[in-house]
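Here's a structure for you.
Missing here is one protein chain; the remaining ones are kept as they sit in the complex.
Moving on, here comes subunit A:
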Amino acid sequence: MMKAKEITVGGLLAALALVIPLAFGGVLGIVIPPFSATLASHVPVMLAMVVSPATAVFVGLVSALGFLIKLGPVIAARAAVHAVFGYVGAKMIQRGYSFLVALAATLPIHAGLEALVVMPFGFDFYTAFVVVGVGTMIHHVIDSAIALAVFYALNPILKLKTIQH
């Protein structure tokens, strides 16, 4: 059974995963057609990796829901990939890897899967792997830097690692 704190932290991160694309899409959105990204949209999933794999998957799926409401199925399919990289990252952290290593290791998984997932929507190989794939890699690196900044600012106060099983 999940602990109460795990549930509440998961709930709040999921709320932030919905709020970031819905409320800040205009301010944080970057559009270089056909690639689009919302800065900091990965941060809730990345922080959820520290909590537990179930929380990371849940927050990833909720962020996909937020993007589905706002930007349609292609972006939602890309956002659904967050659940996968979140799970992998959370499992790595559970096995003792640092947050930084988990973020770096999930970079190729994230970029590769986002490139693959847009192909059924009519994206050609170049657009999927070069535009979306490389764009996602850059977005992942920027969001990782933000997540690390937030994590190191938060952790002395909140001791996030104590929630882990």
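Definition applied: contacts are C-beta pairs under 8 Å (C-beta built on N, C-alpha and C of every residue); 3 or more make two chains touch, one makes a residue touch a chain; residues count from 1.
Basically, contacts and distances are computed from a predicted model.
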The chain missing from this complex carries, among "Trk system potassium uptake protein TrkA", "Energy-coupling factor transporter transmembrane protein EcfT", "Ion-translocating oxidoreductase complex subunit C" or "(2Fe-2S)-binding protein", the UniProt name "Energy-coupling factor transporter transmembrane protein EcfT"
Among the options A:54, A:107 or A:137, which residue touches the chain absent from this view?
A:54
Return the single residue from A:14, A:49, A:64 or A:88 that touches the missing chain.
A:14
Which parts of subunit A face the unshown chain closely enough to count as touching?
1-19, 22-31, 33, 39-40, 43, 47, 54-55, 58, 62, 68-73, 138, 142, 145-146, 149-150, 153-154, 157-158, 160
